[in-house]
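The complex appears here minus one protein chain, its other protein chains still in place.
Up next, chain A:
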Amino acid sequence: MSGLEVHDTGLRATLQDEGRRHGQHLGLAVGGAADLHAFRWANKLLDNPRTSACLEVLMGGFSAEATGTMSIAVTGAASRLFINDRRQSLWRTHTLHAGDTISLEPPSNGLLNYIAVPGGWQGNELCQSRSMTPREGLPGLTVIEPDQLIEATSSDVAPERHVPQPFLPDYAAPLTLNVIPGYQHTAFSHDARRTLTTRPYTVTQQIDRMGYRLSGAAIKAPDMTLLSEGIALGALQIPTDGQPIVLLNDRQTMGGYPKIGTVAALDCSRLCQRKPDTEVRFRFAELANVQCERVVFEAFFGRTEWADSRTLRWR
């Protein structure tokens, strides 16, 4: 099967799919693509099953050589993409031939790129998933290494396709994160909740696949001792210093800090493309509205098909 001989991985390259199932009760992190939007589009361009694994590249700096003819799709951060030293567009399919080189420069906007191949990348599986979780140090499931050969699942050559213009994101756009009230929400004071929703917060340097630390006006955490409990994606944890942390895909399965609510999954996807020093805001949202946005998002990818190279229609 055709694949890529990886030369450089940049800061971090991992395989990611929708994440593990039925592993958290053993202490395993969920993992999974941090930006669902860019991940779903990469697979959609190739008509892949939605669980197909993509390569997730942080901050560009990735380069590789094709071992045979293969289609790829690249989405995500505004990184300059080169195929054989020729600049190419993101958010579309390309065909590589044996010996072709592909490289991504560090992005001017956004952080993560997704590279998909027909049928997804092959890789080690754990809990029905090929997602890699660097912090867990599990053999074969940490990161892609330089000189590693990674192979596609199918050798199909995909037609030329482009993500339609209205769906292209701007990772520098102002971002307000929708927070579902939950967990210890009612234990926080009215003032604490108002601080969260009226003051701006800044993305710090302490960001990774486990979580995003933000800084801004301190949110007073309730004075309570809490037994550790299961942590959902997007849980908005307020430690004693009052600086919020949004917990992401590689979070620990349990935690004991008070949580003022949970950020919507699609907003977690938007957040993880934001660089340090970006300003974000929070607002409380109804569970039903957040679910609605997510269900429509998933239905779009599940129930549309390509009418031509730049148009999708509902099935």
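What we mean here is this: contacts are C-beta pairs under 8 Å (C-beta built on N, C-alpha and C of every residue); 3 or more make two chains touch, one makes a residue touch a chain; residues count from 1.
We take it that contacts and distances are computed from a predicted model.
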item	value
Undisplayed chain, where the name is taken from the UniProt record, one of "SoxAX cytochrome complex subunit A", "Xanthine dehydrogenase YagS FAD-binding subunit", "ABC transporter permease" or "5-oxoprolinase subunit PxpB"	"5-oxoprolinase subunit PxpB"
Per the touch definition above, residue among A:83, A:143 or A:232 touching the missing chain	A:232
Contacting the left-out chain in the complete assembly, out of A:25, A:86 or A:190	A:25
Residue, one of A:89, A:189, A:291 or A:309, that touches the chain absent here	A:291
Touch list for chain A against the chain that is not drawn	20-30, 124, 126, 136-141, 180, 182-183, 227-235, 252-254, 262, 264-265, 287, 290-291, 294-295, 298, 302
